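Shown here: the complex without one of its protein chains, the others still in place.
Labels run A and B following the written order; every chain starts at residue 1.
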Amino acid sequence: MTATRAIEDFVDPIWRNNPTFVQMLGMCPTMAVTNTVINGFSMGVTTTFVLVGSAFFVSLFRKSVPNEVRITTSILVIAAFTSLADMFVAALAPTIYKALGAFIALIVANCVLLGRMEAFAQKRPVGRSVLDSLGTGIGFTLGLSCVSAVREILGNGTFAGIHLFGPHFQPMLIFMLPPGGFLALGFWLLFLSYLKARKKGHRRVRLWPVVVTRRKVAA
Amino acid sequence: MLKDLSWILVSAALVNNFTLTLFLGLCSFLGVTGKVSTALRMGAADTFVLVLTSVAAWFLNRFVLGYAPYLRIIAFIVVIAALVQIVEMFVKKVSPTLFRELGIYLPLITTNCAILGLALFQTNRGYNFIQGVAFALGAGLGLTLALTLMGSIRERVELSDSPIFARSMGIVLIIAGCISLAFMGFGGLFSS
Partner (left out) sequence: MSVPGGHAPKSASLSTEMAADAPPPPDVRPSRLILILCSFGAACGLALALAFEWTQPRIDAHQAMLTEAAVREVLRGPDHFTPLYVSGGTLTATAPAGADPAKLDRVFVGYDQSGKAIGFAIPASGPGFQDNLKLIFGYDPATEQLIGMKLVDQRETPGIGDRIEKDLAFVQEFAGPRAPIEGVKAGRGQGNAHAVDMITGATISSRAVIAIINKRVQALAPALQNYTQQQGGAR
């Protein structure tokens, strides 16, 4: 058992160990429902609800569940909370439910959840598990919101429905379409690894492949 | 009826490809190593599990879930986990070499969103038995195609000289975006 402080459990997954940008988990909803900021944010909030709820119960019963059925009970609890989230969102926010579609039900197959249960909630007390899951959920929401911000601003000219540019703005439609999901997240990752490379001391980060340089030297 | 079936199959494989358009099964898609043979084998295993899941989902919907629709997600995930276990044991007995080659991928199919996604989409669209199987076959074909494309491109990318910060998942996603862009060309394939 490592002796991390409780607050680190909460803050770590928000940025330094962000599930979307660092751990690369939960890719399916990250690209499917991020065509607008509202959708991305709502999916993040729903996933946080399922995360915290499952972590609470999995951690509560971690000592009474034998090892053989550990994963099965985790999956059961996650599936139960996903069903609850599905029903609540359908009843309380039907427009968002229509936009998110089947992906609320797919939260149960989201690698983030089982990963957190296995790595954390099965071993730590309830308070720390809930903090960790809350932090992971906030980090996931942050990741989704970042990707959907890029997609909505460039692909629609709006941010959460508010028009940012004038009527003559021609949006880049591709960002609202499926390839846009891949490209938006890909650009974010490239940008973040560029920052990381600069931070590590590669001051002059090569932006172009070596092939170009070689030709210049030969000429 | 046949036109319906061919539309379902081709739509699931090409027009609404499970990986590139519907964004299901991405964890395995992005984690595939640069080896075409692995991709093909994974695709085959996925297709097998998909067809079995489609049949199981149809049975569940028809006979069990009418009484308790709120148990749908739990029932599906439990059945999928059980199916993957059975397929694992089956492959281990029938072909140990295949089992060793698939290695870690077989248990990972359980959390593959494509399997659960197939069951849920099939339920939402109200497919009957044959339509469901056609849907699963199309989805499996599409998945295999996407995996193979990604695997072969990554094989070449690994041998090329790329800038230091591009040797990360960023490039893989851009590649996936380009493949997805290409697949958009299949839209309108069955126009009247």
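Keep in mind that, in the parts below, a residue touches a chain if its C-beta (ideal position, glycine included) is under 8 Å from a C-beta of that chain, and two chains touch if they have at least 3 such contacts.
None of these values were measured; they are calculated from a predicted model.
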| item | value |
| --- | --- |
| Hidden-chain contact residue, picked from the options A:31, A:80 or A:109 | A:80 |
| Sole contact to the chain not displayed, among A:69, A:164 or A:195 | A:69 |
| In chain B, positions touching the absent partner | 7, 11, 15-16, 27, 30-31, 68-71, 74, 103-104, 107-108, 125-126, 169, 187-188, 190-192 |
| Positions on chain A where the hidden chain makes contact | 23-24, 64-73, 76-77, 79-80, 83-84, 87-88, 90-92, 94, 111, 115, 118-119, 156, 171, 173, 176-177 |
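One rule holds for everything that comes next: only the chains that are shown with their structure count from here on.
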| item | value |
| --- | --- |
| Chain A and chain B: spacing of chain centres that average the CA atoms, whole Å | 21 |
| Touch list for chain A against partner chain B, complex | 24-25, 27-29, 31-32, 72, 75-76, 79-80, 82-83, 86-87, 102, 105-106, 108-111, 114, 174, 177-183, 185-190, 193-194, 196-197, 202, 205-211 |
| Contact set on chain B toward chain A in their complex | 20-27, 30, 70-74, 77-78, 81, 111-113, 115-117, 120-121, 124, 160-166, 168-174, 176-178, 180-181, 184 |
